[in-house]
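Removed: one protein chain of the complex. Kept in place: all other protein chains.
We just call them A and B in the order they show up, numbering each chain from 1.
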Amino acid sequence: MTARARSDILFNPLRASSTRFYLLVTGLLAVVGWGIYAYNVQLTTGLGVTGMRSVVLWGVYIINFVFFIGISHVGALMSAILRLTNAEWRRPITRIAEVVTFASLIIAALFPLIDLGRPERLLNLALYARLQSPLIWDFIAILTYFVGSALFLYLPLIPDIAACRDRLDDASGWRKRVYGLLSLRWRGSEYEWRHLESAIKVMAIIIIPLAISVHTVVSWDFAMTLRTGWNSTIFGPYFVGGAILSGVATVILIMAVLRKLYHLEAYLTERHFDNLAKLLLALDIILVYLTINEFLVPGYKFLQQSNLEGQWLHAMIWGPYAPVFWRQVIGGLIVPAVLIALPKTRNIAGYFMAALLVDIGMWLERFSVVVASLAVPQLDYPWGVYLPTWVEFSITAAGFAGFILIYLAFTKLFPIISMWENREGQVERQEEETAEKTAAARAEHSDRVSHATPSASRRGFLKTSATAFAGLALGLASSRLLSSAARTVEEAFTRELGEQRVSLSVLGESTPVESLGERTRFFVAIPSLLPPGTNLKEVRVTDGGRFVALLYRNPGLRPLSIYSEEVAVVVLQTYDPRVDGPPTYLPDRFSRVEVAGKRGFAREPAENEVNGRLEPGRLQWWSGGVRRTVLANLSVAQLRSIGASMEAGRRG
Amino acid sequence: MLIDQDRCIGCRMCMAACPYQRRFFNWFDPPVTEEERRITYSVDYNIPHRRGVVEKCIWCRHRVKEDRLPACLEACTKAGMKAIWFGDAIEDAVSDGDEVVMLSALIKGRGAYRLKEELSTEPRVLYLSPRGGTQI
Partner (left out) sequence: MARSITLALVLLLLITLPLSMPVFAPSMVVASSQGRGSVVKEFTVVVGEPGFNGTWEILKIRVNQGDRVRINFVYGDVDLAQDNPHKITIEGYNIVTDPLSKGRPLIVVEFTAGQVGEFGFYCILACLGHENLQNGLLVVSLPEGGLYHTVAIEITHLELHTLNPDYPQLYALHVVARLRDEESRPVVGVLVDLYVNTTFGPMKVASNATEADGTTDLLYRFTPRATQVAAYFRGSGSYQASNITQAFTPDISITEPDTTPYMRGQNSLIDLRLIGVEPGVAATLVTVLLLTVGSVWLTYAYVLRQILRIRRHNSRSVGGVD
């Protein structure tokens, strides 16, 4: 088994893809399409479609942002640190880690944009930047880190792109051109290697402090405020520790999946998983230590005190956020450590489970950090409540799907294991022969199966694009179908301000009296003295009779301009025992009047100075917990006579 | 302190930072009257309210510029309670709609205090102790 045939395994994903792959991509694109639709809903309606409100003002979007920035640290750790310390076992893993960094940074940068109330003003961040804001530091740091990690991904990739260019003879034209361009006409000469190695070394050195500073700066988004729970000095290390932990866990997950999917058992051996798991355990313990610091120190001082810190601690440990907190600590930190430590679960399946739990735990940890501190009232206000909505879940799912998609796209374009680095290390390794032999046999088999024909690449391209369109269309269509029902209901209450109309539903979601059940009884004073030609058009009732509106039509009177339909006289009756008289302060042009001995106020119909519309005359008076209003384009005297007739007349 | 509604990107960082939780966000399209729509926007107004930006009490700067007092103060005074004073610290003068007194005298005489003094936010909102408060 030649080394070349063995390394052909790495090129198999680049040559062809199975139907299973296309199905997966379609599914992921559907999720992304659903997410796009959800974002569209958010763009048109406003950020209120999420569960955030002015108390808990940051939610799932910022949590995802911090999470994805967190897992982006693994590139620096795996690649850079292990490179600099010459750890041999890192060789197959470096590119996997670097792609995790790259893909997660792209997704991470999207989430704050999704969270913005005015995304079209994004450029203001650069134009009117104020250096004091943690957001600007975020912007600078993430931009710098992104460029750095892109370079750090690209540099070791150059020799492998050259290999792709050389060995993938059946790749389509544009792909060959891309490979040619990106490979810089790499030939592997002494000069080239020298320069590449020095560049990689420099990047490796600089990317470590860069990565640490990026997440520290993101943590300062929270730590630079004066809020309880965020006003902590160790937020930097806490976040960086959590970031590296979740990054390593993500790499374990991805490694396990890729190993299965692309038959990379030769490269990603049990030993690699063992080492990564040990790293995970070490980081886990560090994070437990940091969590203890974060909670024991304020706990010693403020547990069960009534001040803000005490309230926050109570909320985290026993209160509404306790389920999240304990799930994060026990499920995300303790259980994975146990899984890795026990010999029974010290296999790839066990590690996979542990890594999954860690990732979920880290997401929950960011949830508790962001949401709990926002919910604590800083003064004597009520607590905030946060319930994420379908929009947030959809966009989160789309974010994860996007991450996986970018990853998969990368694996289809470039080899996911760094071949030249592996070869470098292989020269020194001899004990791997037996493992390689069995892997080689399997590879030969798959080699025969997946040798592509010349036209397969074009077919592959068509398949890919067809899948892309199908997936996105599926996602968008399904989401539209399901929510169109909701939309029709919503439209019933939409206000069309452009045409200056107000739908009658503004009268407090009232229903016509005919549609009320027979059980509802209410009393309303009906005017007996109305201008001639007035006919009752409609009676609308809300709230079991607490609000009654009598709408009259009168062709002889000017219709009220504030309603969309032809209504000339409106009589409103509201039952509110809290108020029994007119306010002490009346706006301009209102005068105090009495209607049959009851106190009230009134205003003549007048033209609105600003828009020229005729505001109707208004008469409003109180009588024993009931407020009655008459609106019409009549003088106050006429309105008063109508009102008096109501007070005197029959009730029914 | 004013918010430029033309520049705000709606990131809500200021809301997270405010220790008094006194900034509010327009999560939906807020109701806007016709006359509000026609106002030429300037930072001194909170109107027209817009979706996706942050708002706060701006002490009725649009009224103060016309030598009037904030709306809350005027309402309180007309209702007879006169519980709110508004003024200028440089001029050392505050008014409750009727009288004008020296701010320093009011602070000393009514035992004015600020909330969350320990955070060094130095807010310009002072709370007066009930009459008969202790002077130290």
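Keep in mind that, in the parts below, contacts are C-beta pairs under 8 Å (C-beta built on N, C-alpha and C of every residue); 3 or more make two chains touch, one makes a residue touch a chain.
This is a predicted model, so every value here is computed, not measured.
A.B. asks: For the chain that's not shown, point to the residue among B:32, B:93 or B:112 touching it.
C.D. replies: B:93
A.B. asks: Touching the hidden chain in the complete assembly: which of A:173, A:188 or A:555 does that?
C.D. replies: Touching the chain that is not displayed is residue A:188.
A.B. asks: Mind pulling the chain B residues that touch the left-out chain?
C.D. replies: Missing-chain contacts on chain B: residues 4, 42-43, 67, 69, 87-88, 90-95, 100-102, 132, 134-136.
A.B. asks: Considering the entire assembly, which residues of chain A contact the chain that has been omitted?
C.D. replies: On the chain A side, contact with the omitted chain comes from 126-132, 140, 144, 147-148, 151, 155, 158, 165-166, 184-189, 191-192, 195-196, 198-199, 202-203, 206, 210.
To be clear about the criterion, only the chains that are shown with their structure count from here on.
A.B. asks: So how far apart, in whole Å, are chain A and chain B when each is placed at the average of its C-alpha atoms?
C.D. replies: For chain A versus chain B, the centre distance works out to 34 Å.
A.B. asks: Which chain B residues qualify as touching chain A in the complex?
C.D. replies: Checking each residue of chain B against chain A gives 7-13, 15-17, 19-21, 23-29, 31-32, 34-35, 38, 51-54, 75, 78-80, 115-116, 119, 121.
A.B. asks: Spell out the part of chain A that touches chain B in their complex, as residue ranges.
C.D. replies: Touch list, chain A to chain B: 45-48, 52-55, 57-58, 112, 115-119, 121-122, 124-125, 128, 133-135, 221-222, 224-227, 374, 377-379, 381, 495, 497, 500, 583-585, 608, 610-611, 613.
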